[in-house]
Every structure is written in C-alpha cells, then in structure tokens.
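With one protein chain held back, the other chains of the complex are shown just where they sit.
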Amino acid sequence: MVAVRDVSLTIAPGSFFTLLGPSGSGKTTTLMMVAGFAYPTRGEVFVDGKPMAALPPQKRDLGMVFQSYAVFPHLTVFDNVAFPLQIRKTSRLEILHRVGAALELVRLTGYEQRLPRQLSGGEQQRVALARALVFRPRVLLMDEPLGALDKKLRTHMQLELKHIQQHLHVTVIYVTHDQEEALTMSDCVAVMQGGGIEQVGPPAELYDRPASRFVADFLGESNFLDAVAVSANGEGRWRCRAAGGLEFYGVGAVPIEAGQPITAAVRPEKLVQAEDAGAAALGPGANTCKGLVEEAIYVGDATRYRVGLGADGTVTIKVPNRVGARPPATGAAVVLAWSPEDTRLFPRVAA
Amino acid sequence: MMGLEGQRSGPGGVAVTALAVAILVFLIAPVVIIVIVSFSGADYLTFPPPYLSLRWYQRFLGTPSWRQAIGVSTQVALLTMVFATTLGLLAALALVRGRFRAKGAIYAVLLSPMIVPTIITAIGLYFFFVRLKATGSILAMALGHTVLALPVVVIIMAAALQGFDMRLEQAALSLGASRLTALRRITLPLILPGLLSAALFAFLTSFDELLIPLFLSGVEVQTLTVRIWNSLILEVDPTIAAVSSFLIGVTTVVLGASAFLRGRGETTTT
Partner (left out) sequence: MRSMEGRETRRHLLLLLPALLVLALLFAYPLLGIVNRSVYKAGYTLQFYRQIFRIPVYLQVLAATFKVSAVVTIVCLVLGYPLAYVLATRRPRTAQLLMIIVVLPFFTSIIVRTYAWMVLLGRNGIVNQYLMALGFTDKPLPLLYNQAGVVIGMSYVLLPYMVLTVYSVMRGIDPGLVRAAHSLGASRMQAFGRVFLPLSLPGIAGGTLLVFILSLGFFITPALMGGPGDMMIAMLIEREVEITLNWSFASALAVVLLALTLIGFAGYNRIVRLERIFEGRG
C-alpha cells in the first residue's frame, strides 16, 4: 500500500506552506516524514540544505504541533513550555524570560501555574504552540491543529497563527483538509490526493486556475458542464459544445485535442445575470446561456439559485443579498453571462 | 446491565439474590473467621473466641524461626519485585510499541508460566538449582518467583502502556528530548500508577508462593509459607492463624494500594 508517491516539494523560507487534501491523501504522512516519525522508502528530506535522513526526530530541531495538542498532562503550562529549553540546558533566567515571551505571544500570560486539565481545548492548543515556538525552530510543522475547535474559535485562531508566523518569520508547513483554512492562511498550497500532488501554487492561482477537475472541485465550489471541444481559438482557448447544443468558450487547464470530451468548470460567483451591471463589464466575448430558475437557497449573505439549462445541465449561481439587487424568482427564465477566462476545461473523467 | 432491568430479566428474583449473597458469604467468611480467630485467647480455635488476646501474635513475632521466615519472605519478594518489574516493563514496552511479526508468539511465551502447573515449574527449578548446589538460596527463590511474576507484570504494564498516548512521547521528541529523557520525564511519570501496581503484584505473587520455595528452601532459609506448611504437617498450631492473618493483611494492603493507584492514574491522564 502506497501512502505517498512521487512527492517533490520546495518550500520557501519564511513562507506559510499548506498541504491540503482529503483524508488518506498522504498529507500527514508527508509531514511525518519531514518530522522524522515516518521513513521515506525512497527519496530524501532536506532542511536548509542539510539532509535529514540520518537524524532522528529529536535531533531535527523542528517545532511540531499535533491535532491532539499532546500537552503533557502532568506538567504545568510553564513546565510544558519550558520543556524544550530545559532539554537544551538553557539557563533558568533565560528560560523564565523566553517562556514569558512565548506565553505572551499566544496570549496566555498568567496561566503559568495551571494544569492542562484546567484549560479549554483552544487554550491547550495555544500552550502547544508556545511550546513549539519557544526554542525558535526554523520550521514549524502543524498537523491539523485547529481540527478539534469550534468554527468561531477556529477562524479566530487561523488569523492569530498567520500573524504569529509573519511576526516571527518562521517557515510553517501546515496540514489540513479544510480548504477555506488553506486559502485564508497560506502563501502557497499543495493540493494532495491519493498520495500524490495535484497542484502547487499560491491560493489565488489554485482557485482561479485549477489544474485538474479534483482541484476545481475540492477548492471552493464549481459548476461542471460536460461538453466536447470543437475548435481551437489560439493560446489554449477552445470553442465547446455542451450536450444540449450550448456553445461557449473556455481555457484548457491542460493541452486538449479537437473532438475530445471535456468537462468545463465555472465558479458560481462568476455567473451573473445578463441584465446586471456586472455583465456589461464582461465584454462582447462573454459566454451566455438561457436557463430556468429551479430552486432558491438562502444562505444569509447571499442566495444561491439552481438554474436548469435544459439538456446542457444544471448550474448554481450566487447572488449577494444587497440593497437594490433584483433576485430572480423561482420558475423565472434567466439569461446568464460569464467570462471565458473563468471557464476552465479539463479532460472528462469517467464517472 | 442496569439494576432496574435485573429484576425483570431473570428468574427467581429474590431466591437467586439470596443464593448469591450466601455464596458471597461463603467466599469471605473463611478469611474473616481466621482473622477473628487469630485474636482468640483460648487454647483451641473456637468461633467466636471466648475472649480476645494477642497471644498468638506474640508467639508468632516472638519465635525466632517465624521472624526469620518473615525476613526471608520479604527479601525474596523484594528481589522478585525488582527483577520482575524491570524485565516486565522492558518487555511490555517492546510489545506495545514494536512492529514485528512474532509479537503474538512472544506474548504467548511471556505468559506461558501462567499456563504450566506450578508444581512442574517448581520441580524444574529444583532439578536446575540442585545441580548448581544453590538450594536454600534467597536469590534462587527470587529468580524462581520472577518467572511466575513476570506474566502478571507484563499484562499490567502492557495495559498501562496501551492507555498511554504515544503522541505525548512524539511531542517530547519533536521538542528535542532524547528517547531516554522522553521516557524518564514524560512516559514514566504518567504510567507510574500502573508500574507501582505491577510491582506490588509481583511482590504479592512472591510473598504468597509456596510450591517453589517448598523445593528450593533450605533448613535455615524458609519462607513464611513454607514454615506454615511444615507446621501444618506436624500440628494445627493456633499460631498459624496469626501468621495467616498477617498474610491476609499483606494481601489487603497490596490490593488497597493498587486500587488507590488506579484511581490516581485516572486523574493524571487526560
């Protein structure tokens, strides 16, 4: 059974790098190989140019935060954070100073004498973070550290983590299955699936120009339309025809041949009603289609509409709930417009 | 099963419960009676004793040979405790953490002294030590008892280690601690209740044991249990009741301490 195959990554110093993928994608295994708790069958790990193969985890000088926090239950907060410094035989005075600074960084000043069982999940996580940072490692490894926290706390901690990382200029390798988290915090994201890397790049690039159907589906939401590539339009653009005859233009994520069955991906927010002001900005080359509103789903800040395009398929569009908006009524006919730049074409995968 | 259901889900009801109570009394009565009778002032062991006295305890602790027997039993048991706990802890660490195929077989081998009837183990050790002219040696008895106590220690330690979250040790390693430091500062403090419990049971196994020291004792070097055995062959001396109470007391203390440790253990691990 292969957990990770052919993973090759270069992570820039001082950057926030995320390994993103569903469970079983190999992201945690990859992280464990960097940490030294898993052994690569082939290949090597280098940190700052130094090979890590011969070094057990305790000699790699990397900070690590686990999903279960792994805060030592029999030691106080102070002793937990001081632990790595005691190992490194730091002077008592220096320890006091650095632990204080670390606790201040995670906003737990005053908690020194408490025991882990007296802390909430979020507080324990911050102790784990302070402990991993107090000895100033060059790299910080984090394995789904926010997974056990509730949504509000998680969002808050995401920002805190990002600020701390920027403040300390520490390289962070972060593992998560939450794509929103990855998009929010990362400088660079590697999307993994089935043990391999699907795409690496900054969040915006992954979101706007997904390289595969998996990435388009995993990150954010996408509408998928099955079609056939008819003729090329230069620079990777293609004219496509959908099952019901709808014709539109899109950009191929990979090289495509004429006549090849493809799937087109368009994000819901990129589809606008033709009468809207935004549609005019799309220009004359915009794609259009006619559809019927089947269902309206209210999500608070916006309303999503399921629009049937007949034999061509179904799409979801998102209309923000703003003053002056003219939301379509259920059952009404609409005309939608969107840009070919926002239409990504992938080879069709058998269902 | 909940107590409420108990009344509906079984036949008999009151009769069965009464029977169970009777059996519980049957189980505990002999032990209780011996303890009470040991305080008897009369020459014969009657129950209840006509008047209480400490005479049998005075006989027990006043006779040099009994006192010596306490010393022998204690020394053997302490040695057994040290040997068995050390060996068992190491073995349990390997069994719980290790990843190799022979694990099931090795586990069976470590537990095998529990399966073999003690009389066989005892004569095997006797033939072994007789050849080395080492009968009557406290060390020989301790080594023999270690064989018996090892399975108990391994079982208790394996359970304690399985309840221990390995990620705590991984965290310690990631923070730079050596394997030994991680074991010393993180693992051992957290499995200490289990470790002490295993040590106590090793002690008790040795202290209670009769068959092995029966063969390995010398004339001078007898454990408490062997001394009881020899006395019983001769006569039913009431002093033995006091000795028995003493042994029951040791058992109670060990069980109590072990239960206490288990309670402590549950509060320190998250």
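Letters A and B mark the chains as written, and numbering starts fresh at 1 in each.
Rule of thumb we're sticking to: a residue touches a chain if its C-beta (ideal position, glycine included) is under 8 Å from a C-beta of that chain, and two chains touch if they have at least 3 such contacts.
Everything numeric here is computed off the predicted structure, so don't read it as measured data.
Although it is not drawn here, the omitted chain touches the following shown chains in the complete assembly: A, B.
Which of B:L150, B:A198 or B:V221 touches the hidden chain is settled by the complete complex: it is B:L150.
Interface residues of chain B with the unshown chain, by the touch rule above, are 1-3, 5-6, 8-11, 13, 16-17, 19-20, 23-24, 26-28, 30-31, 33-34, 37, 44-47, 83, 86-88, 90-91, 93-95, 97-100, 106, 109-110, 112-113, 115-121, 123-128, 143-144, 146-147, 150, 154, 204, 207-211, 214-215, 225, 228-229, 232, 236, 240-241, 244, 247-248, 251-252, 254-255. Although one chain is not shown, part of chain A still touches it, namely residues 36, 39-41, 53-54, 56.
Note that in this section only the chains that are shown with their structure count from here on.
One inter-chain figure worth recording: chain A and chain B are separated by 57 Å, centre to centre, where each centre is the mean of the chain's CA atoms. Interface of chain B with chain A (complex): residues 165, 167-168, 170-179, 181-182, 185-186, 189-190, 268-270. Within the complex formed with chain B, the chain A residues making contact are 35-37, 56-59, 61-64, 66, 68, 70-74, 83-84, 87-88, 116-117, 128, 131-132, 135, 141.
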